[in-house]
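Here the complex is missing a single protein chain, while all its other protein chains stay put.
Now for subunit A:
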Amino acid sequence: MSMSNLAVLPIIIPLISGIILAFFHKKVTVSRWLTRILTISNLGLVSYIAWIVFTDGAVILETGGWEAPYGIILVADPLAITLVLTTNIIATACAFYAPHSMNIKEETHYFYAFFFFLITGVSGAFLTGDLFNLFVFFEVLLMASYALIVLGGGKVQLRESIKYVLINLFSSVLFVTAVAFLYSVVGTVNMAHIAERVQEVEQKGILTTIAVLLFFVFATKAALFPLYYWMPKSYIVPNPVISGLFGALLTKVGIYSILRVFSLIFVYKLDLTHQAFIWFAGLSMVFGIIGALSTSNIKLIVAYNIIPAIGFIIMGIGVFNQDAISGAVYYLVHDMIIKCALFLLVGTIAYVAGTSDLRKFSGLIHYYPVLGWLLFVSAFILAGIPPFSGFIGKLLLLKGALTNDEIVIVVLGLLSSLLILYSIMKIFIQGFWGEKDESFVKKPTKGLVGPIVFLLAFSVILGIGAEFIYPSIDTISSYLLDPEVYIDSVLKE
């Protein structure tokens, strides 16, 4: 087996796993153990690939042996493999959380198969080097998410999933249209080849319009202001473990696409496109945090918190210097992990409290001290209190923004961080503090806490071990700021 085949394994292993698990859908015990074993072994394998990518450089696979612009290529570069690794960490946590939070009926209706298909789509979207193939992987992950969001078939779920499917269908059609536009102008769908041709004409003429259209498509998937209205409600209707997967992975694929397209292809009209990103980022922070403060539904608070985080990352892409891109990548990885942890955490809290309305329970700390302190720590991680991981990402982002004299966005970023802390602390103060309720019936949380601790441990390592991790993030951002490296390694010139 040649070394370059490693690039396809993070896609093909979940795909085969999903197919195998579709056959065992009625045997719950077998499915559970197979899922655990497969996710852990996949995590190990992806770690090995990541180690190879960071020591020897990007692993590039020309599928079918066709040379670069003619065939589909898979590019496991430092950014892609880091995100695939994060995806697999989250998948492992969710694989262990799922059996304890789902009921047998949901599990036997192909949950584990769709779970693996979702991972296939996400990994494929991160690894592909072809714009149309990116569309196809988007559809793979969206199809799996359609099935997962409606799993259980409750009244509310059916209603919200229709809206979710419709908005995603609309933006997917726009994606295809944008690809068609781009194909008519540059005559190729390979990303490196597009980048080379856009570079030749310095993004003249219609190309900026196409860039904006692509941004619109990806911003819809990423739930950026003003295209986030579909997201919060549809993310809280399914089971907590599915919300965790969605909150951690789906919007982040949109962000990754923006990062890739606007650091590789459309980088010649920065004052127009990237400056607009900063405005959208600022508005996302404001509107997202207003949403989070407006509700007393704990799941909705976390769902709304996705939007300002998206704003932070987009701000880094908009500022577009070394520090800001490092910060954006750092924050992206941090946010994927912490959002999954938070969704699992509020899912657990809503389960033990029997309600997700904050006004209806209090004093949980007397019965669930571990859950309480986990929430306390996650609030700190999310808001960016040192020494946790949110701090370093935000520090780099704000430093980058200050270098470019973007004062307004820095102030907005700091203020929204404060309000993010408040919105999560509100859950802790109102839900966990207070008098002991003697009539409260304690429910067992066996198996629900472990995966959350596992994810939070990664967040803490990402913060405390910043000195070890930062050089890799720096490698990624230097790589992203120099599209030539990507183009040359793919087209082999």
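What to note about this one:
Methods note: a residue touches a chain if its C-beta (ideal position, glycine included) is under 8 Å from a C-beta of that chain, and two chains touch if they have at least 3 such contacts; residues count from 1.
In the analysis below, contacts and distances are computed from a predicted model.
One chain of the assembly is not displayed; among "Light-independent protochlorophyllide reductase subunit B", "Na(+)/H(+) antiporter subunit C", "Protocatechuate 3,4-dioxygenase subunit beta" or "Quinol:cytochrome C oxidoreductase", its UniProt protein name is "Na(+)/H(+) antiporter subunit C".
Within the set A:3, A:37 or A:156, the residue that contacts the chain not displayed is A:156.
Among the residues A:22, A:136, A:461 or A:485, only A:136 touches the chain that is left out of the figure.
The chain omitted from view is touched by exactly one of A:54, A:181, A:229 or A:351, namely A:181.
In the full complex, subunit A contacts the hidden chain through residues 132, 135-136, 139, 143, 146, 150, 153, 155-156, 158-162, 165-166, 169-170, 172-173, 176-177, 179-181, 183-184, 189, 233, 236-237, 297, 299-300, 355-357, 360.
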